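With one protein chain held back, the other chains of the complex are shown just where they sit.
Note that the chains take the letters A, B and C in the order they are written out, and that residue 1 is the start of every chain.
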Amino acid sequence: MKNPITAEEAVALIPDGASIMIGGFLGCGTPLRLIEALIAAGRKKLTIITNDTGRPNEGVGRLIHEDRVSHVIASHIGTNSETQQKMLDGTMRVDLVPQGTLAEQIRAAGYGLGGVLTKTGLGTLVAEAGEVVTLGGEQWLYEPPLKADFALIYADVADQVGNLTYRFTAHNFNPAMALAGATVIAEAREIVPVGSIAPDAVKTPGIVVHHLIAKA
Amino acid sequence: MKNPITAEEAVALIPDGASIMIGGFLGCGTPLRLIEALIAAGRKKLTIITNDTGRPNEGVGRLIHEDRVSHVIASHIGTNSETQQKMLDGTMRVDLVPQGTLAEQIRAAGYGLGGVLTKTGLGTLVAEAGEVVTLGGEQWLYEPPLKADFALIYADVADQVGNLTYRFTAHNFNPAMALAGATVIAEAREIVPVGSIAPDAVKTPGIVVHHLIAKA
Amino acid sequence: MSKDIILRRTARELRPNTLVNLGIGLPTGVANYVRPESGIFFQSENGLVGLGPRAVAGFENRALTDAGGGFATAVPGAMSIDSNLSFGLIRGGHVDTTVLGGLQVDEAGHLANWIVPGKMVPGMGGAMDLVACANRVIVAMQHTARGAFKIVPKCTLPLTADRRVTLIITEMAVIEPTEAGLILRERAPGVSIEQIREATEAVLIVDGEVAEMNLAA
Partner (left out) sequence: MSKDIILRRTARELRPNTLVNLGIGLPTGVANYVRPESGIFFQSENGLVGLGPRAVAGFENRALTDAGGGFATAVPGAMSIDSNLSFGLIRGGHVDTTVLGGLQVDEAGHLANWIVPGKMVPGMGGAMDLVACANRVIVAMQHTARGAFKIVPKCTLPLTADRRVTLIITEMAVIEPTEAGLILRERAPGVSIEQIREATEAVLIVDGEVAEMNLAA
């Protein structure tokens, strides 16, 4: 059983400069209460690993707007002009990664695999920055596993041992990130008693979730 | 929508000498009707990729007992003395692969990845037969993707477009194999109308399933 | 209407009972020209097989969005997928056809559609996976960009993949990239080969008859 903690207590565990995975896709499946708590707690110089950076001053974009991020690893920042501007200014480092590669790099870290071998990015700028290897008689782009100090997850339903379900397109990066953070903190729409979620419906086992945020 | 076909019609698509992935773990989640149909149709010289080979003359063991298999790729054959005997006799080729590596090799094929990088097997007989590579500054055992001509899947519930769910420990290799066969044939405990399975509960999208067997 | 021609013609390329990914913007409109009984499922790479039309106002669900972040719906028989399975379907060749817009396509059939260095840095999102790995890649776009050529001898913008795309469909023409170069396959009703060549910087090969586009539903 998890002990309920507040979003404030959870982010107190996160130091300045930490690397943080944040679930969500343009705000869908993004742990918004944890993001606001990070801002309220004054955290800064964060490295964030996330699909996109939301929209200006919305979702993950709140952290960009409030200048809390020094480094972004993402696949798409086209919906956030502030992220693009800081990247072009050179005031924030942004590494862009193909979305499928990013998802597999995160999974590789959580699943104890040595990285990703993909055709995606071969013959492009992405391969110039990466490592092209020949394995099994074919060329592949190798990308290493991607870990983080923390993973902030948004779930639909959580039970009291931390088992998680996700809803529709709010799955996205959350299930993979839930195994790839050294400390995993989950925020859920709803918390139910143990045994309320059928074993076949659980998508993340509670045993990998370190902290579950109490209801708002 | 799929057109219902019988198990007999399905195995008529499979030639002698084909490579076939078969889901299941010691008979749990194994497509037994398709196995019996393969035997009845006289198929032989098959290569089968499967976690284990069941028990003597049970589950996948039926194919071993009936001498239909020339090559097995599996992780464990300790429960089937017939498989072990044929391996020691040299009358059947058996390649043994660590279970987690086998699962990822199958997934890699279905997911378009170049193979698996794992610590499992380093410093053992498995690594002597494989390829040890240094990537990201560490040693890994590389194993290539594993495809097959056919994948035979056992699902719990299927809808009429072929969406599949699995039950408890009957998931095992089925979800990964469902993406790794050039032709995917599914057998289900129950078939329900489209829309009867909630989108969050589906584990294999029907669009990757080529044939769904009619109820017995 | 030029957009209508592109959408109608592209819809005819989709194959029954397959998985199709439509890019943000113009390609999204292709769905309106596909009959429900086709058995085609649309993938939304953010997490759905079986994307339906946009949600009607009042029935939005904040957990059901499309790849552009808009409120979406799901068809009966839809499946929620995480990003790993979503891109597994793409990289693994389970997406039969992807339809994307383009900034440039060249004589090698290479597509550039993700960055204008120093000016526009949106990131590649899912485009590189889609273009490198989908079975068939259709570039559906306006033939020119406010007078500037988009079908060029060699892309000057960074490529999305080193793969040759399957087909280019514009309001003027259907062009097939091949090993030999760009073959002009079809022309829009009332458009001449000469007009297409004028709007195209790349060399277009005419190989036999250039049929008029069939735009029937």
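Following the convention adopted for this analysis, a contact is a pair of C-beta atoms (placed from the backbone, for glycine too) under 8 Å apart; a residue touches a chain by one contact, two chains touch by 3 or more.
Note that this is a predicted model, so its numbers are computed, not measured.
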- Message: I'd like to know which visible chains would be in contact with the absent chain if the whole complex were considered.
- Response: A, B
- Task: Quick one: say which of B:S19, B:S75 or B:N163 touches the chain that got left out.
- Result: B:S75
- Using the definition of touch stated at the top, determine which of B:A10, B:L26 or B:L135 touches the missing chain. B:L26
- Task: Have a look at A:T30, A:N51, A:T120 or A:N163 and name the one touching the chain we're not showing.
- Result: A:N163
- Message: Across the whole complex, list the residues on chain A that are touched by the chain not included here.
- Response: 1, 107, 109-113, 159-161, 163, 179, 194-195, 199-200, 202, 205-208
- Item | Interface with the undisplayed chain - residues on chain B | 25-29, 51-52, 55, 74-79, 84, 87-88, 94, 96, 98-104, 107, 118-126, 156, 166-176, 203
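Throughout what follows, only the chains that are shown with their structure count from here on.
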- Task: Please report how many Å separate the Cα centroid of chain B from that of chain C, as a whole number.
- Result: 34
- Chain centres from averaged Cα atoms put chain A and chain B apart, in whole Å, by 32
- Note on the structure: Check: chain B positions touching at least 2 other chains come out as 111-113, 199-200
- Message: Touching at least two other chains at once: which residues of chain C meet that condition?
- Response: 48, 74, 80-81, 84, 87-88, 90-91, 133
